[in-house]
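So the structure is just underneath, and the comments pick up after that.
Here the complex is missing one protein chain, while the rest keep their positions.
By written order: A and B. Residues from 1 in each chain.
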Amino acid sequence: MTPLLSVRDLIVEFPTRRGTLRALDRVSFDIAEGEVLGMVGESGAGKSLTGAAIIGLLEPPGRIAGGEIWLRGARIDNLPREKMRRIRGRRIGMVFQDPLTSLNPLYTVAQQLIETIRTHMDVSEREARARAVGLLDRVGIPAAARRIDDYPHHFSGGMRQRVVIALALAAEPELVIADEPTTALDVSVQAQIIDVLKEICAERGASVMLITHDMGVIAETADRVAVLYAGRLAEIGPVRDVIQAAEHPYTAGLMGSIPTLTQEAARLTQIPGSMPRLNAIPQGCAFNPRCPRVFDQCRTARPELVARAGARQVACWLYEKEAQNVG
Amino acid sequence: MIAFILRRLLQSVMVMLTVALVAFALFRFVGDPVASMVGQETTLAERAEIREALGLNDPFPVQFVKFIARAVQGDFGISYRLQQPVMELILSRLPATLELALVSGVLAFAFGVGFGVYTALRRGNWLSGTIMTVSLIGVSLPTFLIGVLLIWVFAVELQWLPSFGRGEVVQVGNWWRTGLLTESGRASLILPAITLGLYQMTLIMRLVRAEMLEVLRTDYIKFARARGLSNRAVHFGHALKNTLVPVITITGLQMGSIIAFSIITETVFQWPGVGALFINSVRFVDVPVMAAYLMLIALVFVVINLIVDLLYYAVDPRLRVDRANARS
Partner (left out) sequence: MTDFTPEDRPNAFARAWDSDIAWSFRHSPLAIVAAAVSLLIIAAAIFAPWLAPHDPFNPASLNLMDGFTPPMQPNQFTGNVYWLGTDNQGRDVFSTILYGARISLFVGFMAVLFAMVLGITLGLIAGYRGGWIDSLLMRIADVQLTFPAILLALLIFGVARGFIPPSMRDAMAIWVLIVAIGLSEWVNYARVVRGAAMVEKSKEYVQAARVIGVHPARILIRHILPNVMGPVLVIATIGLALAIIAEATLSFLGVGVPSTQPSLGTLIRIGQGFLFSGEWWILLFPSLTLLALALSVNLLGDWLRDALNPRLR
């Protein structure tokens, strides 16, 4: 079956005065119909850029310098601007990090919802409004029919993020890219927002690409998880497998840094050092200076993603070596 | 809302009082009012009499209160130079200045916003580049030079438009004489209005462009794009409206500047307005006219600021609510 979204060898570059920075380097992954893919990594690893590249909203001077993006078997990374615009909102929705700044302060929620619905669907103002009320109700805004005419600043942060979700889903997209949807919210409402997002997408059969640096959220929400490091995919696979038995040393390190109830705080591990800056990515595996299991090959050649048991893929010489030995 | 307006009104009164103090100090301490009013042959006794009659021997605060009381009634004394009541002089010349300022202001705002939006959206194309470069020339060109060059091209070389005066004017009502109703009046207005408006236009344009670029970077614009809204909706519905609050502020202040800059334009085009009157008062140290003009400009600024405040309410719903909350 064709996956809903397929990203192949995606390269995103930023030309700067001191040379071109490669922010994403040959990233490949699929998202299946109805699947929730979690995308994790430290800040600057390229998670948000991946989302922006998919929806065609990379900020200049950033640009896609290579690779392909396919949506349901049709290539979308090279579409004319107007065609890509029709896909945004209609087929791919997006939820941004900060609900306080995602809504235009000068328009009511109704105005923004109706505008979005009528941009993509041939419905009357009245129908659009009815839909809008239904959506707000569905994302859990109490007294939706009345609150819809309020301005964004009348809503609390959590409520605003519900409005943002309603807006992202207003034209029933097949894929929703949620870029750190809870980071800016109170801890108390984070779980609710994730639940709302997950439920409503499941209900409509929409796939989700959930970008976050919070492994806890991924563990509870995602079907599969992709781990980015310095613009490269380190590991991708079913959530349970990756969490319980991470294969890439970086992923293992990430898992070591999540507290769980059964673990004692003292045993939380930390990865020494920090992620390299884009202008100083080391030769070979980008993780090699921090890797506890580094060996010579890691310092000279970059490992490719290799398939592993249980629909997993890992980019690490440890496993390529194994594969070679076996073969 | 009413409380807010009242507070602003009170502030306005305070500003006017401060300016009045400055104007009064001018009046009282710059030169000798008595010496400026009388001829050489007046005796010392007569001078002392006039001094007493003018209340110049009263304590300072008393004089100030009297000054304000007279100012409120429109009495700013007699011009030293023209020997006419200052208020009469100003009123007879105000319509010319107001018509000029209004036409320039409208031109500056319309073209300023238009060009500003265009150059923000089409960054990097040749026309934007040209507009931006020309605008820099517009900022660097002194107003008087623009006027002189326009006269040279359009009045001297091409002989299309008159180079000075208001043309034929028509009396409207009791004290308003307008040039807008006659062809020669309108023709006479074109060059001065462009001269006066050009600088303000470039300022508004650069501000709109900067604000527009700022707003286009915000999350809600990104989100609007991510929802697939058309460029038109994003640019004009969402971005432009959000640039309006600062633009209104600056435009309001610019309207005040237009009145002030009309001093220069009126001199270049021999436009019979209050600005030309003021310049002559500075040249001849005609203090009552200077003081009255200062008060007039302050009044214009205060009124414009109040209007700007009211416009905020129309544009930004956040202000409406914050006030409502503050009251309840």
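In this text, a contact is a pair of C-beta atoms (placed from the backbone, for glycine too) under 8 Å apart; a residue touches a chain by one contact, two chains touch by 3 or more.
Only a predicted model underlies this, so the values are computations on that prediction, with no experimental measurement involved.
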Chains on display which the left-out chain touches in the complete complex: B
Of B:50, B:279 or B:311, the residue in touch with the unshown chain: B:279
Contact residue for the chain not shown (choose from B:18, B:125 or B:231): B:18
From B:67, B:115 or B:301, residue that would touch the chain that is not displayed: B:301
Options B:17, B:72, B:139 or B:181, residue touching the unrepresented chain: B:139
Selected residue (touches chain absent from view) among B:248, B:263, B:277 or B:292: B:263
Contact footprint on chain B, counting only the chain that is left out: 15, 18, 26, 30-31, 136-137, 139-145, 148-149, 151-152, 156, 163, 253, 256-257, 260-261, 263-264, 267-268, 278-279, 281-283, 285, 287, 290, 294, 297, 301, 305
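We take it that only the chains that are shown with their structure count from here on.
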Whole-Å gap separating chain A and chain B, where each centre is the average of the chain's CA atoms: 53
Residue ranges of chain A in contact with chain B within the complex: 55, 57, 85-90, 93-94, 96, 98, 101-107, 115-116, 119-120, 151, 153-154, 164, 167-168, 170-171
Residue ranges of chain B touching chain A (in the complex, touch as defined): 218-220, 222-231, 233, 237-238, 241-242, 315-318, 321
